[in-house]
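Omission of a single protein chain aside, the complex is shown with its protein chains in their original locations.
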Amino acid sequence: MAEFEFQQKKVYYESYGSGEPILILNGIMMSTKSWGPFIENFSHNNRLILVDFFDQGQSARMTWAYDHGIQRALTGALLDHLGIENVNICGISYGAEVGLGFAVKHPERVRRLVLFNGAARTAPLLADIGHAWNEAAKLEGGLAYYLAAIPVIYSDAYYERQKDWMDKRKELLVPYFANPEVKERLIRLTNSSENFNVADELSRLDMPVLVVSAENDYLIPLREQETLIRGIKDVHHVVLPDCGHASIYEKPLLFCALTLGFINAAQTGFAL
Amino acid sequence: MAEFEFQQKKVYYESYGSGEPILILNGIMMSTKSWGPFIENFSHNNRLILVDFFDQGQSARMTWAYDHGIQRALTGALLDHLGIENVNICGISYGAEVGLGFAVKHPERVRRLVLFNGAARTAPLLADIGHAWNEAAKLEGGLAYYLAAIPVIYSDAYYERQKDWMDKRKELLVPYFANPEVKERLIRLTNSSENFNVADELSRLDMPVLVVSAENDYLIPLREQETLIRGIKDVHHVVLPDCGHASIYEKPLLFCALTLGFINAAQTGFAL
Amino acid sequence: MAEFEFQQKKVYYESYGSGEPILILNGIMMSTKSWGPFIENFSHNNRLILVDFFDQGQSARMTWAYDHGIQRALTGALLDHLGIENVNICGISYGAEVGLGFAVKHPERVRRLVLFNGAARTAPLLADIGHAWNEAAKLEGGLAYYLAAIPVIYSDAYYERQKDWMDKRKELLVPYFANPEVKERLIRLTNSSENFNVADELSRLDMPVLVVSAENDYLIPLREQETLIRGIKDVHHVVLPDCGHASIYEKPLLFCALTLGFINAAQTGFAL
Partner (left out) sequence: MAEFEFQQKKVYYESYGSGEPILILNGIMMSTKSWGPFIENFSHNNRLILVDFFDQGQSARMTWAYDHGIQRALTGALLDHLGIENVNICGISYGAEVGLGFAVKHPERVRRLVLFNGAARTAPLLADIGHAWNEAAKLEGGLAYYLAAIPVIYSDAYYERQKDWMDKRKELLVPYFANPEVKERLIRLTNSSENFNVADELSRLDMPVLVVSAENDYLIPLREQETLIRGIKDVHHVVLPDCGHASIYEKPLLFCALTLGFINAAQTGFAL
């Protein structure tokens, strides 16, 4: 819907409604297109801003290796472009980590922060899971990449219960992943997380932060989330039982309720 | 602020704001007075309705033993009095159980249901914890009742972190519990839950239900909540880690975010 | 079966079989008599040593307030009396804490340590639960004390499943707790834990330590056990799901298997 140039590269974004602004930062395999069914809900009382990171959706493709720094810079540039001083950020997985990194570097620009299935660093096990995806990308066709990257992000309960939905997704995703250009983008995005680590900078965060963990999230196990819980001063923690890494797919109503509820609720407490 | 007669007994309630209505049902030791700091937040986009159950706050005292039935009837009478067909209910502990019982009997009158630290029945262990409170009430003064009933409802982490707050509360509550009339009311309220059990009627619920469990809730352990999770068709489950039975005191911002978020969010899902 | 004098006070103990010695330290309401059904099992390949702490079973009654120090001293005196340099200790709750305190002060005398439902300190919440028990002891008869102290130590699942067993226990315990001398002893034992805290000395432990936690242990919640897990170098941790504080009653076969298995197994690991 809209775009601007940052460092000579196109940044694609969308903006809906008005009110306290909410910027959603995508997970690695998502894009602005993923959010269609949520737009009405999120723009009812708020201004909703969606954006594609570099190598996502309709933003520019990269031609060299990079790290989260470029996506954080894109985030800041978007706020500048929109003339927004201070925004609420809701990040999912990769987007949670870019958002967390952005908030750590620029705490004054983030009013409230919601982190779904994110961590303060890429742990060695997660790095090697990423390497496994990159290896699978070497095989022709999209099946190997699909099998390496997709089942692992769901809880086994959802995977079984939603078999029809998963099968339809497989029909869409296997041909999508068969496209070498897509795999190259995903490899670059995956590699951009390899050295992510802001665990020692969490004390810089002074805004309320909602950490949403999923009980069956294998990519970001609860141990990693503990670092967030201990390191962030004004932290609020919720666990989604019976839910895997892709919590927004498994629990869409809770995603809306938690994000809108946390961003719009006034801070309060019981009087004595 | 307002009252009406039901079965010749006074029912005290308060109503604030307008919009999709939210009826809050109190925990056993709470009253309409507990909610002062939340009124602005909850009445911003919604109509907030507070009420004292019989034997609570400013509603009538009972003079005989009763069960949840009378409180459910009071709830229905309040909706009739206000001319509300269909309401969102947020219940806390005792109030969650009255609300759940009301929704099971009158599903058509409940749009969405939020249950904080409630169960579908009073388990034998919880019944005996109630008996322990009633025994402690026999000692003169309020200390024994305070020690029997209060520490057990907090997580040990909160109890330690908020020592000053707990000490101030103790100063208020020990003299309050020393009042024989107060103890008699609490005994009647406690006993009214003894035979509560709607576990076999949960399939009657067809509205979205948010179940909020606390990891360190000893009174309503997760096993009891499992009955809710398995029995309710459109159930959404969230666990608050590092939190005891009195979750609304330990996590007030999450209480607001979850309740307002869940009641006001549109139902949605990811398209394929 | 046997006794000796320590500080002019009688210490009662029992010893069975031969082999690598195992000293069992009782929970607060237990005594040597509790272990009858376990003797054959534990003395088959090991020397089993049972002992009553002061104010327990057949050891001397105290006439003044004390702390864990006197029970640790009793433990050391028993080993001296038996001429045992180095023993395996298995402690339950109160006994786990005395055993942990003893091991911290005298690591050279403990070969392996097994801690069922113990912590490194008495947290403020647990202290107040003890105060509630002491208040309940003021009421005549044993019912109030029974209701304050007993339900809380079981998981709700066990409490319901074993209703007949619980009812029989109630028949035995209510008259027992009605005895003022018994209540005085229990009050002294309870108070002796009030200031227990060895959290900062855990690094002195160099023996293998097995920490057994129960998922539904309200008295010693998992948060307190975390201190043990983080502080002890050679720690091995097991969680018993669906189990309360009185884990040895709820899971007797696992109690035997874990204790005998851990004490008698050789330390090993997978070669490359």
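For clarity, chains are labelled A, B and C in written order, and residue numbers in each chain start from 1.
The working rule: a residue touches a chain if its C-beta (ideal position, glycine included) is under 8 Å from a C-beta of that chain, and two chains touch if they have at least 3 such contacts.
Bear in mind that the values here come from a model prediction, so they are computed numbers and not experimental data.
**Student:** Considering the complete complex, which visible chains touch the unshown chain?
**Tutor:** In the entire complex, chains touched by the missing one are A, C.
**Student:** Give the residue, chosen from A:E5, A:E40, A:E108 or A:E135, that touches the chain omitted from the document.
**Tutor:** Residue touching the absent chain, from the options given: A:E135.
**Student:** Using the definition of touch stated at the top, determine which of A:V152, A:A178 or A:A199 touches the missing chain.
**Tutor:** A:V152
**Student:** Touching the absent chain in the whole complex: find that residue among A:G99, A:G118, A:P208 or A:P221.
**Tutor:** Checking each option in A:G99, A:G118, A:P208 or A:P221, the one touching the absent chain turns out to be A:P221.
**Student:** Extract the touching residues of subunit C with respect to the undisplayed chain.
**Tutor:** So the residues of subunit C touching the missing chain come out as 34, 36-38, 40-41, 44-45, 165, 168-169, 172, 208, 210, 215, 229, 236-242, 248-249, 251-254, 256-262, 264-272.
**Student:** Could you please point out the subunit A residues that touch the chain left off the display?
**Tutor:** Contact residues on subunit A toward the absent chain are 123-126, 128-129, 131-132, 135-136, 138-139, 143-144, 147-148, 151-152, 154-157, 159-160, 163, 216, 218, 221, 223-224, 242.
Operating definition for what follows: only the chains that are shown with their structure count from here on.
**Student:** Could you tell me which chain lies farthest from subunit C when each chain's centre is the average position of its Cα atoms?
**Tutor:** A
**Student:** Using mean CA coordinates as chain centres, what's the subunit B-subunit C distance in Å?
**Tutor:** That pair's centroid distance is 37 Å.
**Student:** Provide the C-alpha centroid distance between subunit A and subunit C, rounded to the nearest whole angstrom.
**Tutor:** 48
**Student:** Using the touch rule from the top of the page, what residues of subunit C touch 2 or more other chains?
**Tutor:** Answer for subunit C, listing residues that touch two or more other chains: there are none.
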